[in-house]
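In what follows, a single structure is set out as structure tokens and then discussed.
Apart from one protein chain that is not included, each protein chain of the complex appears where it belongs.
Showing subunit A:
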Amino acid sequence: MRNIFYIIFFIGVALHGQTKMNSAESATLKAKVKTKATTINTLLSDFTQYKHLDFLSKDIITSGKLAFKSPNMIKWEYITPFKYVVIFKNEKLFINDEGKKSNIDIGSNKMFKHLNTLIINSVKGDMFDENEFDITYYKEGVNSKVYFSPKDESFSKYIKAFHITFNVEGDVVELKMVEQSEDYTRIVFNNRKINTALSDAIFNQ
């Protein structure tokens, strides 16, 4: 009897880290994030990316800066351990790989267009599209965590789920993209600045 008590107690403790939200809580979170997302005109943030491959002894860590300007300019700049910039702008993808520049026209590529929209939405946090994702809401301490699982099979082959962690204010603090294999890419955002003046020039290659 005492053992059962302990087991139940420990299950309770283990689950305490992350609990499912009730529908009122999830509606509140969703409303908060959506409202917040509509007020974002520009966004600057530092990021650290952890690529987790199960067979490696350590995650591969890269870091840099992210810039976004509404409605659809976004720049990921990797600074360490290599310099690599990717800019999504005017339906084009501009790449600067340690000085080597190239660009890809994504206007005709549905997959890329889709990815671009998703990246912008995930940075703002607003991915609450129930036609596109199965969505589950969790509480994790003071933060909230939402799992977005793509319904489209050809897409879920690449990404099984996006896990987005929001702080109390409804800002995205972490984005995790989980692959079918359970390997994942986790991006942690720091020094987020919203609506500071950003010139278009910073989105030049």
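The working rule: a contact is a pair of C-beta atoms (placed from the backbone, for glycine too) under 8 Å apart; a residue touches a chain by one contact, two chains touch by 3 or more; residues count from 1.
Keep this in mind: contacts and distances are computed from a predicted model.
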{"item": "Protein name as given in UniProt for the chain not displayed, \"Lipoprotein\", \"Chemotaxis protein CheA\", \"Cytochrome c oxidase subunit 1\" or \"Putrescine ABC transporter permease PotI\"", "value": "\"Lipoprotein\""}
{"item": "Touch with the omitted chain, as defined above, among A:T28, A:Q49, A:T136 or A:S149", "value": "A:Q49"}
{"item": "Where the unshown chain meets subunit A, residue by residue", "value": "49, 51, 53, 55-58, 60, 62, 76, 78, 80-82, 84, 86, 95, 97, 102, 158, 177, 179, 181, 183, 185"}
